[in-house]
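For this depiction, one protein chain was excluded, whereas all remaining protein chains were kept in their positions.
Coming up: chain A.
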Amino acid sequence: MSIHIQNVSKAFGSFQALEDISIDIESGELIALLGPSGSGKTTLLRILAGLEGLDEGAILFDGQNITNVSPKEREVGFVFQHYALFRHMTVFDNVAYGLKVRPRKTRPSKEEIKKKVTELLALVKLDNFADRYPSQLSGGQRQRVALARALAVEPKVLLLDEPFGALDAKVRKELRRWLRKLHNEFHVTSIFVTHDQEEALDVANRIIVMNNGKIEQVGTPEEVYEHPNSPFVYDFLGNVNLFRGRLHKGKLTQGEFEIDVPTYLDSHDDAVGYVRPHDIQIEKEQLNNESVAAKIVHIHMVGPIVQIELKREDVDEYLEAEIPKEHYKQLHIKNGDTVYIRPKQLRVFIPEDYSI
């Protein structure tokens, strides 16, 4: 089912939770709503489910305006952050609930319900836990019960609020993979909220980055990671090094560092250059004036990528670089060495009211 969010605004008292949000979601997409806490992502999800009202705007499911439709009519599967399982019901009854409460006319027979629930429990690999109570399950198991319960009503949209937030790292990774697989099988339009950029990049096929109740960027994981359109997105998705300098005649200068930025030929402003750690080139000699001297402070060498912390010698600032282990071996560098660093790719933003 396609979803159209049109100019939605929502305030809680004087706090503006959402400000003029518009998003179009195609049928069958797996969307991540990514943002820091307080960015409005959960509020948006709850508005989609009908658990929260909106002040302005409209929500369309398949072109139909459902803004004023009650949550019970929306056919939305909602997975709550802390699962919200019915604590007095067994796993089986939890999953069967959505079917059992249907009006008599549309309610499946007892056998049909049993068959459906058994199928779903097999899908979430909890067939042997049907008679347990939620308090007797681990976090990951509860999460899967919550998912099965939401899927039992065959929702047109699946909404997940921080689905992996409360789980430990290993279980989280497994459930992530599992959710993607599930989505590939069911093709139900799914939206999940997360504050974990890695999770969003890993699972979603489109990411909506939110901040302060506004949308910062919408795009595929690759787009938002490789081409962030704002300092916020740059900073929020992955580590970043800053070069705070001044633009002059198409060059960004800071200390002894100078780099060409042809897109800003006419600007004479303070500006910040953003460089990902893996876009920092380390050389032992100064090849041109785009590189600048820095001292190696710390080398972190676990896994195939070597992280190197450097301190610039011209200004009092630290940098972080990531290079492949092989390259690191060729360089023959150690703590305390002076090297020359050069950004391979740099994106310049002129700060307005934004500061890091």
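Couple of notes before you dig in:
Operating definition for what follows: a residue touches a chain if its C-beta (ideal position, glycine included) is under 8 Å from a C-beta of that chain, and two chains touch if they have at least 3 such contacts; residues count from 1.
Criterion: contacts and distances are computed from a predicted model.
UniProt lists the omitted chain of the complex under the protein name "Sulfate transport system permease protein CysW" (options: "Heme exporter protein B", "Cytochrome O ubiquinol oxidase", "histidine kinase" or "Sulfate transport system permease protein CysW").
Within the complete assembly, A:Ala84 is the residue of A:Ala84, A:Ala166 or A:Leu331 that touches the hidden chain.
Across the entire complex, the residue among A:Asn65, A:Gln136, A:Thr263 or A:Gln330 in touch with the chain not shown is A:Gln136. By the touch definition given at the top, chain A reaches the unshown chain through residues 49-51, 70-78, 80, 82, 84-88, 97-98, 101-102, 125, 135-141, 149-150, 153, 170-171, 174.
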